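Have a look at the structure below before the remarks.
Of the protein chains in this complex, one is absent; all others appear in place.
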Amino acid sequence: MAGSILGHNSIQRRRRLELIVGLIVLAGLCLLPLVVKDVYTQNLIILTILYAGLAQAWNILGGYCGQVSLGHALYFGIGAYVSTMLYVKLGIPPTLGMFAGGLVGGLFALLVGWPCFRLSGHYYAIATVVVGEIGYLLFLNWDFIGGASGINIPFKHESLVELQFRVTKVPWLYLVIAYAGLAWIIAWIIEGSRWGYSWRAVKDDVTAARSLAVRVFPSKMAAAAISGCLTGIGGAIFAQFVGYIDPDSIMSGNLSILIALPAVLGGVGTLWGPLVGSALLIPLKELSSSYLGSSGSGLDLMIYGALIVLIALARPQGLISLLGLFRKPEGAR
Amino acid sequence: MTAELILQTLLSGLLMGLIYALVAAGLSLIFGLMDVVNFAHGELLMVAMFATLVLHNLLGLDPLLLLPIVAVLLFGVGMAIYRLLIARALSVTFNTGMVQIFVTFGLAIFIRGAAQFFFGGEFRSINNSWLANKTVALAGIYIPLPQLAASVVCLLAFALLLAISKTEFGRALEATREDREAVGLIGIDRDRIFAIGWGMGAAAVGVAGVMLANFYYISPQVGANFALIAYVTVALGGFGSLGGALIAGIVIGEVEALSALVLEPSLKQVGMFAIYLAVLMFRPRGLFGRL
Amino acid sequence: MLQLESLSASYRGLKALQGISLTVNAGEIVTVVGANGAGKSTLLKSIAGQVAIEGAIRFDGEDISGLASHKIARLGINLVPEGRRLFPRLTVNDNLRLGAYAKRGDPDRFKPLDLVFDLFPRLGERLKQRAGTLSGGEQQMLAIGRALMTQPRLLMLDEPSQGIMPRLVDDIFAAVVRIRALGVTILLVEQRLSEALSIADRAYVLQTGRVVMSGTAAEIAADESVRKAYLGV
Amino acid sequence: YPLTGNGAQVGLDAKAAYEVEADIINGTHPKIPMLMGEGGGLKNLGGAHIKLVFADSQGDPQKARAEAERLITQEHVVAIVGSYTSATAATISQVTDRYEIPYMSADNSSPSLNQRGLKWFFRTSPHDEMFSAAMFGFFKDIGAKTGKPVKSVALFYEDSIFGTDSSNVQRKLAGAAGLTVAADIKYRANSPSLSSEAQRLKAADADVILPSSYTSDALSIVRSMNEIAYKPKAIVAQAAGFQESGFLTGAGPLAEGILSRSSFAGDAIKARPAIVPVQELFKAKQNKSLNDNTSREITALQILADAINRSGTGKPADIRTALIATDVKGIDTIMPWVGVKFDETGQNIEGTPVIQQVKDGTYVTVWPFDVATTDAVWMK
Partner (left out) sequence: MSHLLEVDKVSKTFGGVAANSDISFNVHQGEILGLIGPNGAGKTSLFNSISGEVEPDSGEIRLDGVRISGRGPVVCARLGIARTFQVVRSFDSMTVLENVMVGAFARTNSPGKAMKKAESVLDFAGLSGRVDTPAHLLSPPEKRRLEVARALATEPRILLLDEMLTGLTPTEAQAGVQLIRDVRASGVTIIMVEHVMEVLLPLIDRAVVLHLGKVLTEGLPTEVVRHPDVIRAYLGDRYAAA
């Protein structure tokens, strides 16, 4: 019976179910501001959802397409700088600027992909780290964009278009929900489309994929563009949210890993993995450093590190596998 | 720019390059020969440096004398890491590659936290060793002794590792990487082989740590300064090639030194990374990579 | 020599073997027959210690169930696995010599090389070639040669003729007979039933993880239902 | 403060410094001859105690911002003191302005911070322009005194906000003073090797090297210079790493003779009698002497506590009013400053730095000559 409502075969059924659950989750998130009033928790939720979106963006390239990029901070930083520069220098509001940031981020992802997609395995991973690092160093030394001093986004006046809010966090909450929702829905659409199939095929077996007329390089480039673009938008939002950007905080290699980590621990190449991963990891990281970090003992790092190890070992298929509902068919790899 | 300046720069590039190679040697073994990305490599280096410091303060022995002790210690650490974590990471059937990456990444954070916990964030140095701050002059060129010693040790370490990789054990290690299941069928205990491999890799890092402690400061973060360069060195040399790592280390040291001389020094790493990327464009498997 | 008692094995809850009991006597060639997915490979892998099992495996009267695979190999049980599982980037020579790795310290450990080159002269000609670039048949020879280097007492072969050209198929069966003549006990899994049954002493028939029939090779070969089910006649 | 990461030690020391000062304000003990030195809490608030809440910025602006918000909304602090790196100060100062909470910057020295039109930002310590001005003032005086004037300088600074800000001011001042900039070297922070950089310094061989570095690179560069047997005529550091105890012990003999600007003169115990007892308390806690940073932190909290006391209510707005009205004399602090008095940007205009020199492993004050405890060893 359920079958007839949801679709005639298992794939369609699963996809419709996912969409419905997605909408429910979205609705649930939208109600959050009614429940959570304190600014600190709101902050935490905003970050978590932002990272869910970023991790989803990473997941498109790293998860579905299997290109483990450890240089996503580059696209993040570029998105942040583009929108911030547009705003600070030209007065273009970040609501527009973030799309420009996304565009440039996507372009750079293509630029990086062009040479790097010829590399395989660890060579690719290290090359992305290096590209990210080069970007970081260049930005650090580029005086026009503030160099190491970064850019301060001054608070001018309350404005929705310019994403300036004095103390309230609620608009931010909705903005990141929209962002993560966008990333999620893009992933959902792609998962069921030709591209999604191409990517997963490329990830599993390039030779076989090619023999089935999957154009490997363009597929990877498409994944990179979408992933870079979404990451860039995320960077732009983050810049405006924090109100200050400098290469150290938004372009470092650590950030690249932090973008990838929720997707990997949550469940790589799955629709829900990034969300679940961020929901656990980001609050844990923030809370432990807030409450344990102030002793300066390194205890928070120990706990955080140990947890990553434990999750990776105990749940190699990702935390998502704990949630039976969206589990891939038994024993899927 | 005088000839002397250039010569001096080339020399420090060479010495530094050999140090990079020494740091990369262990990584090359673990990364290249066993195909495991070890993101905790820099942290192992840091552990070795702290071990040197602690033993130096405790026993009053010169770091050079501590070399075997730290090497053995790190050998044990490497074996333990393999047995406790990596063996498990390898046995998961599910996206093994990523699990490895993030297990070692988590381990790195953990070790860094632990170092902070036990030693605090203070920068420490060993000043009263035999070699500390000593320099000899040769025809107007200055050769710092600690770096010179490290370079010699580097060459020795590579010779030793190369010799080991040519032994039957070396081939067993390679075979185990090729097919972890199948080696059991011919009576090879893969966990033992890999544990020893990790031990050797970590011991090599231990040696690097001792030599570095002679002239570099020690702090919980110090590993990060060398780790990225070590990855680039191994990838530039090509996975699976020890000789490649040695040559790549020298290339990177020279490129760094020269670009610091002619470019803005803050951009010297860009020069070194750019060379790496350029090489990869023409040789996607590094200079001498087989994998 | 080898005795299995109600052996069961499963992959992630899927039972691949259920209550297998089977005996191999010293000096025999025993063959296991069955359709695809019947569990033949699983059976051999269980004995070699590569699959988690329940039940008992006795080798020379000693229980070896649960032992790590390299320990079982050191006892003299050896498997030439399905798909050969060579070390493709190592040379033919290294592949062979690694077969004797467990016997380090034994001065005679490379002695079986003579036997291997005698059985498969082709390998002797290709010592420096990387195993991965050998053709299918040569790889199969190398896999058997590598197993012989461990000086096995029980040699298990999983479909040694798969992907082998007709001319070599006979060579391989001939080699199996010769190896037995040297005192090695053999447990053989083959899809070329008639050939396998013609060299075997005894046979077991496996169906969906259970032994459904056993007897001398001649009896099995003559059985009407076997001929129908597996020989397509 | 960064309690983890490369700057961790700085954060840990700062924590101790604040705790010491809070104990002085709250506790009962013999009177220490300085402002708020009687103990017993805040008199005007019925002896209320100062309660410190620490938060770890990890040197990350985002984190600093979130923690500042947490402190304000969750812990209901009435003011924030901090935060070492300029990047974190940038976001914290935004938060405090939005929430209208006074922000007392203890040790950020970036001149741009107080020029952003922030209403709730206060800084007791001098900033880089004042510091660098002091250095060049010192050059003039010492040149006149010893007859060995400075003709050229070499800038050597890390590629961070601190390094670039500091060098920008120095470049400007050098130009104004008619000195040649013989080398202008921006280097990569935390490099494994600074030997090429040392060679460039050697090639330039300026009269004075002006480094702006944190501890790690301070150690690296003096060692690298030693390796190529380069003994610069003089090094005058923009404090930071050069003032850290990790540098002094790590560099050992190599640190000897290095000059550094400082806002603190630990040896000026005659001019500032409060130093001795405070020093003792700090030593008991952290097993090291007060330095440039920790002393500034103590003073920042002291001034803030005084303002809270004078506000009479402990409400942020009243504290701000009290801060604006602050006029403390140098003698009431442990600092060698003229005093503490904020201008309209929140900057203390009476924070006058000193120049110190390493002698036998510790810093002694050599300039201004009236607070100096010894003569400078100048260009041997």
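Each chain carries a letter (A, B, C and D) given by its place in the written order, and its residues are counted from 1.
What we mean here is this: a contact is a pair of C-beta atoms (placed from the backbone, for glycine too) under 8 Å apart; a residue touches a chain by one contact, two chains touch by 3 or more.
If you're wondering where the values come from, they're calculated on a predicted model, not measured in any experiment.
Undergrad: Indicate each shown chain that the hidden chain touches within the full complex.
TA: A, C
Undergrad: Check the options C:L2, C:L155 or C:L193 and report the residue that touches the missing chain.
TA: Touches the omitted chain: C:L193.
Undergrad: Touching the hidden chain in the complete assembly: which of A:V129, A:A209 or A:I245 does that?
TA: Going through A:V129, A:A209 or A:I245 one by one, A:A209 is the residue touching the chain not shown.
Undergrad: Counting contacts across the full complex, list the positions on chain C that touch the omitted chain.
TA: So the residues of chain C touching the unseen chain are 14, 34-37, 83, 133-138, 159, 162-171, 191, 193, 228-233.
Undergrad: State which residues belonging to chain A touch the missing partner chain.
TA: Contacting residues on chain A, toward the hidden partner: 9-12, 192-194, 197-198, 200-201, 203-205, 207-215, 269, 328-333.
Everything below uses one rule, namely that only the chains that are shown with their structure count from here on.
Undergrad: B-C or A-D: which has the larger count of contacting C-beta pairs?
TA: A-D
Undergrad: Taking the mean of each chain's Cα atoms, which chain ends up nearest the overall Cα mean?
TA: B
Undergrad: Using Cα averages as centroids, what's the distance between chain A and chain D in whole Å?
TA: Going by mean C-alpha positions, chain A sits 39 Å from chain D.
Undergrad: Which whole number of Å gives the spacing of the CA centres of chain C and chain D?
TA: Here the centre of chain D sits 76 Å away from the centre of chain C.
Undergrad: Among all residues of chain D, which ones touch two or more of the remaining chains?
TA: Answer for chain D, listing residues that touch two or more other chains: 4, 8, 11-12, 159, 186, 188.
Undergrad: So which stretches of chain A touch two or more other chains?
TA: 137, 140-141, 296, 298, 300-301
Undergrad: Spell out the residues on chain B that touch chain A in their complex, using ranges where they run on.
TA: Residues of chain B touching chain A: 31, 35, 37, 85, 88-89, 92-99, 101-103, 105-117, 121, 220, 228, 231-232, 235, 239, 264, 266-267, 269-270, 273-274, 276-277, 280-281, 284-286, 289.
Undergrad: For chain A, which residues count as touching chain B in their complex?
TA: 68, 115, 118-123, 125-127, 129-131, 133-134, 137-138, 140-141, 253, 257, 261, 264-265, 268, 296-310, 312-313, 316-317, 333
Undergrad: Under the touch definition given earlier, write down the residues of chain B that touch chain C in their complex.
TA: Counting only chain B, the residues touching chain C are 168, 171-172, 174-175, 178-179, 181-190, 290.
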